[in-house]
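Here is the structure we will look at, set down as structure tokens.
Yeah, one chain of the complex is gone here, protein chain that is, but the others are all in their spots.
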Amino acid sequence: MAIKHNSGIILTTVEEVLSWGRRNSLWPASIGLACCAIEMMHTAASRFDTDRLGIIFRGSPRQSDVLIVAGTVVNKVAPMLKLIYDQMPDPKWVISMGGCSSVGGPFPTYSTLQGVDRIIPVDVYVPGCPPTPQALLWGIMQLQKKIKEKKEGKVWDEIPVREVPTASQPLLEKSPFGF
Amino acid sequence: MQFSQENSLWINQEKISKIKEKYPSVSIEKYDNATFLHIDKSSLIDFLTFLKENLGFKMFIDFTCVDYPFHNPRFQGVYFLYSPEDRQRVGVKTWATDNTLPSITSLWKGAKWAEREAWDMFGVKFEGHENLVRMFLWESYPYHPLRKDFPLEGIQDTYLPSKNLRPEENPAHNYTPYHTYVPTLEDLEETQKARMPNKSSQIVLNWGPLHPGTHGTIWFLFDMEGEYVKECDIILGQLHRGVEKIAESRTYTQFIPYTDRMDYISALCSQVAYVNAVEKLLNVEPPEKAKWIRTMLCELQRINSHLLWLGTYALDLGALTIFLYCFREREKIMDIIEGISGIRLNSSYIRIGGVAKDLPEGALDVIKHFVKDFPKKLQEYETILTTNRVWLKRNINVGTISEEDVYQYGLTGVVARSAGVPYDIRMIQPTDAYDKVDFDVPLGKVGDCYDRYLLRVEEMKQSIKIVAQCAEKLEKMKEDKYIATENPYVLPTLDEVFNSIEAMVKDFNLRIYGEQAPEGEIYLSGENPRGELGFYIISKGEGHPYRLRIRSGAFYNLQIFPELIKGRTVADAVALLGSLDPVVGETDR
Amino acid sequence: MEILGTVIGITIKSLIFIVGMFLAAAYLTLVERKFAGHVQQRPGPLHVGYHGLLQPIADALKVLTKEDLVPDNADKFLFYLASLLAFVPSIMILAVVPFGEPFEIFGFTIYPYISDVNVGLLLALAFGSISLYGVIFAGWASNSKYPMIGGLRKAAVLIGYEVALGFAIAGPIMQAGTFSLKGIVEAQQGLWFIIPNILAFVVIIFAVLAETGRTPFDVQEAEAELVGGYVTEYSAMKFGLFPLAEWYIATFVLSAITVILFFGGWNPLPLLGWLPIPGMVWFFLKLFAVFMFFLWVHWTLPRYRVDQITELAWKVMLPLALANIFIVAIWIMIFG
Partner (left out) sequence: MVRVKYVERPDLTNTERIFFIDFIKGMKITIKNFFKKTITTAYPFEKLTPPKRFRGAHGHRVKNGKEPPSFKVLEKFMEINEGESRCVACYMCQQACPVPELFKIEAVQLPNGKKKVLRFDMNLMNCMYCGLCTEACPVDCIIHTDIYETATYHRAGGVAHLEDLSKRAEDFDRRRFNEPDRIWIDDEERSKLWGQIKWS
């Protein structure tokens, strides 16, 4: 939180500026596996535009910092997905989009990985089959909130698990510096 | 089974008599919507050549296996053939004694992948197959999953807890730290080596499964000489979720949402194809209004699917703005489907006997507005692309498909029609309201990528005409029933359950024991944007099907890709793959 | 003393040019994303700062502080050199580009260009072709198949269009009689060079599109085929340099050269000569218009295949350039 000193100078720490930079230019490596990939494309399309938030969909994992796992992760693809995750440069996060990649979704079968967090650590789970573009954008904003509040080197005490939304969130007011 | 007259699509009596006097040992199994000929394995090959040459059954539709664990030769192979001249289908069954069957790739090249899948899923060996490897799972996978004695959730023996949790933490009631075996990179190396035993040229390029160019997770292996591809093979199975295995333990209504997740771009068309097959099996007749709603939504979904194809195809060839324009139109159709069914993409909206809910108020006005406004937008995309010299140079004479290829590989849908073969299920076997609607079926002359592009754009125009006709017909049927709940197999609506005990009891029975389908088999297919989506259902009288085989159009259309890519560059591989329009959910099932 | 003064003057001026070019390149990314957005009916960067103004700063901050990966057993020296080789030549072209005529401010005469070399155009072409090595080294040093193919493809395209570019600029030079860019602009007082050598203009447009990898010739970053072309293996700021150099700085600088060669540098528009706008503003207006034209082409047209591009270069662009020389010769004979 940048403190606005009464003399108008904004005091902030280097860590906040860096986390502001990382939050507002998240470049996802789009791993489109199944139906959730179509909804991810719609989030990047004209109506729910992700370019507004500074999100460009990069092809290669080398240049991306978020891995959006969209679709069913099958056992056969799991090692390749682990490889993609290892190739990504360091400050990296994972959004598990849709029920299939979060907990195996509606496919309790012999060949489906029951949850991508069994092979790579996941930061945000977005339930839904497929989650609507607005639900995915809400998931991305939760990730931005996590980047903002996670201090380097300290264990991030997650928001208490019981807070389940009962009504849709109120509209945010516009902040000049983005999220 | 009683022999009904309208069984016109299947083999007629005159041909059966010709077969009888040539092969007296053939026994016939006739159902309402399927006719099967039983033949012994030893004389299978020349029986099929007889069917192919003399009786005109040139086109290969599908091949699968069925597992009867308590019958002596355990597996039974089922072939489906089709004769384009006199529009007839035939099913040929043969028992696989000691789990081997003669390979028919000599007759039809399309059977190569189907036999690999049968080996992968059932463990039936094929003599004479050029490279019998597993189709979906990795080479060193020890089991054959579609056998009846294999559990649905597989053998959960490895300890693989979730990385986010502390060891003793239990997040949800259905979380288990134990999991089926996950392959390592060495297993996948082995799979790749098995596919390409003789590496002939310079480098083997892995056009990897997680690649923005491939539509979903398809793994291409190119043997490349400089930029030109010498040899190519495709590894599928990166999205094999075992949907056919799930079908064997779900009732007919519970399987409807799974049909959306197979071909997730044209969800409604798959539902309509599946529900028509089940309705023919249970001989349930949906009301008139439900038929028109299904046809209208099916055509809207076809436009939706062709728009996504046009967007991703133009994106692969570099025109980035067309991708976003097509998605702007797709948003409109998804708004309509969200308004009618409740969910944008996988709307499980069709039910056995009709549709889940009535059309909301305002739906027909929105559809009329869309029908009026869409052709102008489509005209915009055509001016950008159709006569653009870069587009022409990238598309003309790329991947030309001949009529013989269509019959050899069992190609269906736009890919077949681009080669001039008039094979459209809406014309041959019209279900719902397709016989009361007039539209044209576009055909191509040359069969290259440019033809397929023109065909798909033309099909969008025809679909708009159909939607317009359906909308004005539905305008007049405002108060009709949308689901035939008086039928014993159809689930009652919520209002009926609230107000009458019999409806509640009928609802309970149908939910708990499932629709007790009469004994019998059926093969019925629908015209998906990606070709013929066929459902072969064997029912033994219980609530869930004994075997449900899904004949996917994209699976057989993709099989011609290695054939067409020989000698062309990688850049053409993108254009060619885009024009074949595979969807991985349907190819891998 | 005199030499010391000029040395300090030039270093300060070149510092201003380089830092200005960096900032301009950063904000050109914003211009492109806003233009691409509005072409696709979406607003482009909106929430990071007022209408996305802070977006380039956020991108730069993130790209600078990313982990810098080098793939194992890749040629480390070449790997680092490649990104510099692609970046530095396009900035060096700035040294010869004149932005306006000299003017006085309270006693000092300010020359709005770093140096007026009388072989300015040749120097610019030479710097342009050095970036070819950056591309090949990047492809080779990444030690993986995709960058290799991407790098060699881009090299083939660049060679084809260097030759066509070389012949195409012969037209304006014949008319202006000198290689120095300032001289060419002064020769266009009466009539712009666009009128006689229209063919050369077409060749230069296609050459600039190929040089900077814009869409009809966008082979190096053909997303669908080669994941990222030769930038696939680059991560943090090394990756940042490639699109910055190629898509923004090279396009900016080469469209500056196009404006100088064909649209008469800082001469005012033919009928609006009486407006009190100084020469420099005219130049930047024309420069911005040509830059937006390249963006406009980038976001509309599909992409050629590599062999079609090289075929186009050798079979169509080269003859057009030669024909243009012939036409200009006749024009000079008639109008002197």
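Chains: A, B and C, in written order; residue numbering restarts at 1 for each.
We take it that a contact is a pair of C-beta atoms (placed from the backbone, for glycine too) under 8 Å apart; a residue touches a chain by one contact, two chains touch by 3 or more.
All figures in this text were calculated on a predicted structure; none of them were measured in a lab.
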{"item": "Chains in view that touch the one left out, judged over the entire complex", "value": "A, B, C"}
{"item": "Which of C:L69, C:I149, C:L165 or C:L301 contacts the chain that the document leaves out", "value": "C:L301"}
{"item": "Candidates B:S42, B:N131 or B:T386 - the one touching the absent chain", "value": "B:T386"}
{"item": "Chain not shown, touching residues in chain A", "value": "46-49, 52, 99, 102-106, 108, 115, 117, 123-129, 131-135, 137-139, 141-142, 146, 158-159, 161, 164-169, 171-174"}
{"item": "Positions on chain B contacted by the hidden chain, ascending", "value": "162, 164-165, 171-175, 250, 253-258, 261, 321, 325, 328, 331-332, 335-336, 338-343, 346, 348, 356-357, 360-366, 368-369, 373, 380, 383-389, 392, 422, 424, 426-427, 430, 434, 438-446, 450-451, 454-455, 458, 491, 493-494, 497-499, 501, 504, 507-508, 511-512"}
{"item": "Chain C residues touching the omitted chain (full complex)", "value": "35, 37-43, 46-47, 296-297, 299-301"}
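Convention: only the chains that are shown with their structure count from here on.
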{"item": "Between chain A and chain C, centroid-to-centroid distance (C-alpha), Å", "value": "36"}
{"item": "Intercentroid distance (Cα basis), chain B paired with chain A, Å", "value": "33"}
{"item": "Gap in Å, rounded to a whole number, between the CA centres of chain C and chain B", "value": "49"}
{"item": "Contacts with 2+ other chains: residues of chain C", "value": "40-42, 223, 227"}
{"item": "Residues of chain A whose C-beta touches two or more other chains", "value": "45-47, 59"}
{"item": "Interface residues, chain C side, partner chain A - complex", "value": "33, 37, 40-50, 52, 54-55, 57-63, 65-69, 223, 227-228, 231-236, 239"}
{"item": "Chain B-facing residues of chain C, complex", "value": "36, 39-42, 145, 149, 215-216, 218, 222-227, 299-308"}
{"item": "Chain C-touching residues of chain A, taken from the complex the two chains share", "value": "17-18, 20-22, 24-25, 27, 45-47, 49, 51-54, 58-60, 62-63, 65, 87, 89-91, 174, 176-179"}
